[in-house]
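With one protein chain held back, the other chains of the complex are shown just where they sit.
And now, chain A:
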Amino acid sequence: MTNTRNDGRLNNQIRAFESEQSLLNKADGSARFTQNKSSVLAAVYGPIEVKNSRKQKILKSLIEVSFTPSVGNTTYLDKEKELLIKNALESIILTTLHPRTQISIIFQVFSDDGSIISCAINAACLALLDAGIEMQGLIGSVTLCYNHDKSIYLDPTAQEEKECKSLSVIAYGSQSSQIIMNKTEGTLSMDLYFKSLPLSKEACDKVISYIKLAVKNRIMGTISTNTTSTTIES
């Protein structure tokens, strides 16, 4: 396969991961997840008292997500991202353990060079682990973009996201091989969509194994972990 992408990557090559945990003092857990020029900081507070008592849930804890972009105010597009991230995280956090409480997850984007939702979900997973929130398993997310010539790029940059035909954000858990969250936008044939699922699964597994490595390093005493960029074979 030839390198057709602008940054010299292969179609099925994801950017190198880099992460750092516990970098905030006040937060119960925090982590920064970086994929080359995309970088997100996630902070977790919880379980804490519910701030807005009207939203309190009797049987489970409330998950609150706030997503701040690197520049400008939050728009309705960021609200949509918040909702996607919230839905993905709600499915792995054991919310029934702490009823009538709240778990807040706050994201600050450092720089956005594509795949930002995936980056945020991966950061949240590390931050939740750092905060010691009980979870069913780990979560890994990846973004795919489908081009006009039917090729699929894994982990696209902002430029590639802009030029592509359709974009899909997908999250898998470590527990089963089933989809936790998926949002696909743009015109895309069904065949190509189902063909790309094993690829995204494989990529999410890579993310999850990286998260495991980062946690292991954290326990051993090193705060930050990084890897080289990897190619995904499905």
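By definition in this document, contacts are C-beta pairs under 8 Å (C-beta built on N, C-alpha and C of every residue); 3 or more make two chains touch, one makes a residue touch a chain; residues count from 1.
The rule we apply is simple: contacts and distances are computed from a predicted model.
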Among "Ribosomal RNA-processing protein 43", "Glucosidase 2 subunit beta", "Phosphatidylinositol-glycan biosynthesis class X protein" or "Checkpoint protein", UniProt-listed name of the chain not shown:
"Ribosomal RNA-processing protein 43"
Which candidate, A:L188, A:A214 or A:I232, sits in contact with the chain we can't see?
A:L188
Contact with the hidden chain only, please: which chain A residues?
76-77, 79-80, 82-84, 87-88, 90-91, 162, 166, 168, 172-173, 175-176, 178-190, 193-194, 197
